[in-house]
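Here the complex is missing a single protein chain, while all its other protein chains stay put.
Letters A and B mark the chains in the order given here, with residues in each chain numbered from 1 onward.
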Amino acid sequence: MSDPTAAAIVGAPPSHQPTEIGGPTDAGQPAHAKQEKPRGLLGDAWRDLRRKPLFWISAVFILIFVVMAAFPSLFTSADPTAGELSRSLEKPSGHAWFGYDIQGRDVYARTIYGANASIVVALLSVLGTLLIGGTMGMIAGFRGGWVDALLSRIADVFFGLPFVLGAIVILTTFNGSGTSNSEWEVKGLVIASLVVLSWPVVMRLMRSSVLATKEADYIVAARALGAGNGRIILKHLLPNTLAPILVYGTIMVGSFIGAEATLSFLGVGLKSPVVSWGIIINEAQDLIRVAPYLLFFPAAFLVAAVLSFVMLGEAVREALDPKLR
Amino acid sequence: MGRYLLRRLLQLVPVFIGTTFLIYWLVWAVPGDPFAGKCGERPCPPGFVAMMTEKFQLDQPLYVQYATYMKNLFQGDFGTTFGNRSINEIIATAYPNTLKLAVVALAIEAIIGLTAGVVTGLRRNGFLDNLVLISTLFLIALPIFVIGFVLQWVLGVQLNIVEPTVSSEMRLSELIVPGFVLGSISMAYIARVARTSISENRRSDYVRTAIAKGLPMRRVVGVHLLRNSLIPVVTLLGTDLGALMGGAIVTEGIFQINGIGRIVYRSIVTKESATVVSIVVILVLVYLLMNLLVDLLYAALDPRIRYE
């Protein structure tokens, strides 16, 4: 196992040392602020965050997407499921901004209504994956020994499951045809299967971060000062190991929107008339040579949403990272 | 180190058995009668169903089927598919193809992802940084079929630079486009995680020290910065080889590569437990060995991580 006496050959990142010279501009700020009121890491982060335009821009975008998901009718008066074959594949116009799909449905309305399923499913799946994978990785990396071996091997078993196989079995068992699950139950099941099948990567990532961080001087110092395991994990390890999985997680939002569509296409995911961006994109793929705009608009929404999450994640990560302050 | 390696190799045994059983059980649990769809729009003759049921022991309880399968497996016999193809042969011909494709994809992903990660990590929030982010996100947003189709159409048919499909010799030059398509899914992850890691370590003391010592930037980045930033990237790449091999269904189809993707997919759908398990088991071995390799690499990359 790891050798606690191993001296850090390369300097481990020192954590709470506001000694940066020529570092970021607000070097003097914490010292000054400390006199008013002692603040924790989160307080610092929030102060930092408030001053970042990136944070505000991405937050506004996310707010728009959330409102879109909750109240799609604010953005469009058209019915996303009402189709009329006579206007099949009509190009974008003033009447229908994004044109009509092959069934003659308004693509703009479908894109707006698709936000709900896409964002809810992707976001909750990512949260679940990060939570489970992160916790497992933290425990495995921190405890080491047989705990690490056991958790890592469990992860290996789940790694080995082909996504399609796992998803078909989980979803057909609970969501086969003929079952009358409500829309929200189906979403829950889709989220559950995505989480079950994708936590091991996050676990490995978290474990690698913990392994690299836990021998750092400040952890050793904290332990020498008598800090308990819980305190070390929450106060020292977590903030310093969060970056990779936060970054990974925000991008995973994008992948999960696509994965949800794959499940729908296999006939085990969301069922019509529920729409999602992934479903709209999938429906359009055979028409790419005649109607590429069918693909472009929902994909652009997807990219914009994921971009907002990536940017927000970036801002939060920077705010949380004492080295960047 | 030697003991650690031995222990890890011993751990493969329970994982191997656990995974095979889990997969066997999952395929068994896939709904549907394997012979309901075999004969088109009419039910299959009872004689056919009875013969197949007996041949593949489908009337036996799950554990008996699994035990028989494992017994044959230890004698080196993976069994046959419902279509009477030897699974040993499928593995011998299809696996090398899938592996070649996955390795090319991994290499492309690593090269592009890491380069983009290093460049954007050193110059954050510039134009290039945002360009890389948005373009890699678009690759995630579009289904892989679309990316593959567009590249095949433009490069193969319109411009005629490459052959649209891969020949059975699987030459390296033919695999670059399919490799890019397959690797494009994970490129954003690699680029982004590498960028974060680099930009974090860029501000650490040892880099500042190295720069202050007057080391050339190339050496600072190449030796000090990169090495210390590689751990999360290597973790991702390590888990990706297996994922690329198992997830190449669409790519293999578009570029006509005789790999395992389609066979696994079809066997899942037709409930051919033996076929799925036999093929996936080797994938699991790849995962396990890659993860072991990555764990050993940690120690090489970061001397603070040690295994007894």
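Please note the rule applied: contacts are C-beta pairs under 8 Å (C-beta built on N, C-alpha and C of every residue); 3 or more make two chains touch, one makes a residue touch a chain.
Keep this in mind: contacts and distances are computed from a predicted model.
**Q** Just to verify: the chain that's not displayed, which of "Sarcosine oxidase subunit gamma", "3-isopropylmalate dehydratase large subunit", "histidine kinase" or "ABC transporter substrate-binding protein" does UniProt list as its protein name?
**A** From the listed options "Sarcosine oxidase subunit gamma", "3-isopropylmalate dehydratase large subunit", "histidine kinase" or "ABC transporter substrate-binding protein", the omitted chain resolves to "ABC transporter substrate-binding protein".
**Q** Touching the absent chain in the whole complex: find that residue among A:L49, A:I168, A:I280 or A:M311.
**A** A:I168
**Q** Check the options B:A210, B:V269 or B:M290 and report the residue that touches the missing chain.
**A** Reading the full complex, the residue touching the unseen chain is B:V269.
**Q** Which one, B:I147, B:I254, B:L283 or B:L297, makes contact with the chain that was left out?
**A** Once the missing chain is taken into account, the touching residue is B:I254.
**Q** Write the list of subunit A residues that the hidden chain touches.
**A** Looking at subunit A, the ones touching the missing chain are residues 83-86, 88-89, 102-104, 168, 172, 176-178, 265-268, 271-273, 283, 285-291.
**Q** If the missing chain were put back, which residues of subunit B would it touch?
**A** 31-54, 58-60, 82-85, 89-90, 93-94, 149, 152-153, 156-157, 160, 163-165, 168, 252-256, 258, 262-263, 265-266, 269-271
Throughout what follows, only the chains that are shown with their structure count from here on.
**Q** Using Cα averages as centroids, what's the distance between subunit A and subunit B in whole Å?
**A** Inter-chain centre distance comes to 21 Å.
**Q** Report the residues of subunit B in contact with subunit A in the complex, numbered from low to high.
**A** The contact residues of subunit B facing subunit A are 7, 11, 14-15, 18-19, 22-23, 26-27, 29-31, 133-134, 137-138, 140-143, 145-146, 149-150, 185, 188-189, 192-193, 195-197, 200-201, 203-206, 209, 224, 228, 231-232, 234-236, 238-239, 242, 246-247, 249, 264-265, 268-269, 276, 280-281, 283-284, 287-288, 291, 294, 298, 302-308.
**Q** Name, in rising order, each residue of subunit A that touches subunit B in their complex.
**A** Listed in rising order, the residues of subunit A that touch subunit B are 1-3, 6, 8-14, 23, 149, 152-153, 156-157, 159-166, 168-169, 172-173, 176, 200-201, 204-205, 208-209, 211-212, 215-216, 243-244, 247-248, 251, 254-255, 257-258, 261, 281-282, 285, 288, 295, 299, 302-303, 306-307, 310, 317, 321, 323-324.
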